[in-house]
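Removed from the display is one protein chain of the complex; every other protein chain stays in position.
And then subunit A:
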Amino acid sequence: MFFSHLSFRQELGDDSREKKEIKEEARKSQHQVEQSEKRMIKLQSDGTELVTNIQVAADSRESRRQTEVEEAHRLRVEKLENEAKSSLEKFEEITRKWTVAKMKEIPQDLRDSLSSQQQLCALLIEDKNKLIHELQKEMKLSDDRYVKDLKKQAEDVDLMIERMEDQVKFLMGSYRDELDQIENSFEHERKILLTGNRKKWEQYTKERRDKELENVTQRMKRVEEYEVLLQQLRTEDTEEYNMIKIKLDTDVQILEQQLQQMKATYQLNQEKLEYNFQVLKKRDEENTITKSQQKRKITRLQDVVNNLKIKCANQEKQSREENQNLTDDYTRIMQQYKHMQKKMRHFAAIDAKKFEEVWLMNEEEVKALVEKALDTDRLVHEQQLGLAWQRPSLAFMERCGPLQPHRQTQKTAHQAISELLQLGQTSGLGKGKYQEAGVGPGAESPGLAVEVYDSGAGLESGSSEVEREREGSEGEHSGTVSVKIVKKLLELLCDEAGFLIESKLLKLLSPLEKDEQSLMKLDSIFTAMGIESEEDVYKLADFFMKYRHTQGEQTQDVSAKWGVASPQAERGEFTSSCSPPSDLIHPNDVLVALRAFTAQHCRPRELAASHQHSMLGLGGRDDTEDAAYWEAMGDVIPEAKLKIWGALEAALDKYHIVLTERSKFITDTQSLKQQNTELRMLLHQYVNSRVNAELEIPPNLVMQLAPEGTN
């Protein structure tokens, strides 16, 4: 059963080995190596077995020795025990015999027994000695054996060494053999490979040679062909070459010439450029110098700027402070000024009042005197002369209060406008009125007119007077503008210059009538333009007319219609009132004309305003007529009468003389005269006093205006 197993295993092993051989047929060397390895392993194990055999043998010997020693020990112990037992028995026997011997009293017996004892002891000792001897023998034997063992071991060791050496040698030899075999197998393999490769090599070289031969023949053929071709090409090329050479030679000559020229120009240019370069260099240097200088300057200037900035800041600060101070001063002064004005006004009013009172008082007195004189005159006439006395007309007697200077000529623009508008409203009627007015003054006596004029009665501010005044004023402007035209112009202005009116005002005006509206509008426009007086209004109208003329002349060439229309309008201005508004001035030009007017008009008006203002402040009253007034008062009694009176007086003087009582009258008259002079002095004093000049509005003017406003 085991064998079958084993054989099966072996078969298996063989199979695997065969398989391996088949697989690795190509590599015999590998196989050889494996085989050698196996063989060497086997040899090695055999060798070690051979060597260790000695050890094993020694081991077995040792174990045998141990068992033997053990056995011997056991035997010895047994023997010794037996011996001990027997000797003990013997000893006991001897001791027993000692007691027996002690019992014996017969010396013979004792001697016998002692001798037997001695024999017995000797026997015992002999036994012991024998044993000792045996043991010694054994020891000797074991000593011998030890020596023998030692020898044996030495031999063993020697043998082992010998075997080891043999083994080493043998193994070395076999290793060498195996190595040789392996090398041989490798060599063989290599040889086979080499021959195989060489064969291949030769085959390939042969193929190559054949191919090369073939190539060479082909090449020869081709070379011949190409040579022929080359020859052909060469001849062609030489011809071409010659031609090209000639052509190129000429080209070269031309080019050389050009080259020379170019060289010359280049030289020139080079010199120029060098010169330029030098110049530029110098400039560059200069520039760098100036640049550095500029830089330095810039830095310096920057310093200066900084300093100045600081200064400026300081200055600004200072000036601001100063300004503040000055504004404070200004406000203070203004307040003072206003205060002063207030005071002044106050004083003016008081003075005027005083003056009026004084005036009235004096007048009263004078009137009384006049009345008295007249009375006396009447009395003289009626009583002395017996003549019918006619009372002279005494207009001034009706008058009371101080004389008002004549200031009505300067009407305000507002009034002018309103009048004008009213005029326009009653265009047809106005014409009639105009006629009436024109007739009215003519019918009246010039004396009366002068009288009225002289008296300056503002109370008579009727429409007639206004007409008359307008006539007068129109007399001034008659050469330039008519009222109609002025009105038209104003309407135009009202339409065109609407932007000057404040929007608030427009809102407020909306519920009013058209005329009222336009009046207010014009008023505001004029205030905006700075036109205050009637004169200004007429000036404006005049300016407009003039402007239109110039414009018309300018535009005559451009538009014939315009040019034709304007002279017609000019002609029709005085005769017909229904001239078209377009004849006056084109609405588009109104604004331009206005601007020109304001530019022109503004300055003189300002001057006039300032002048007026100063006049208003200083000269309140005109006293030129006062003297006449008072003269008239004084001249109540004319010269003829006085002559009469003189004659009368003379007669009366005579009469006086006669009639001393009449001296009383004379003293009366003297006192009256004295009084009169005193009054005159007083009056003179008042007239010359500065208070009068400070009056803003003279009292007589006020009296005159009041009736006008009612009208």
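Quick note on the criterion: a residue touches a chain if its C-beta (ideal position, glycine included) is under 8 Å from a C-beta of that chain, and two chains touch if they have at least 3 such contacts; residues count from 1.
By our rule, contacts and distances are computed from a predicted model.
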| item | value |
| --- | --- |
| The complex's invisible chain, by UniProt name, from "ER membrane protein complex subunit 2", "EF-hand calcium binding domain 9", "Barrier-to-autointegration factor" or "T-complex-associated-testis-expressed 1" | "T-complex-associated-testis-expressed 1" |
| Per the touch definition above, residue among A:59, A:162 or A:271 touching the missing chain | A:59 |
| Residue numbers in subunit A that touch the chain omitted from display | 2, 5-6, 9, 13, 41, 49, 52-53, 56-57, 59-60, 62-63, 66-67 |
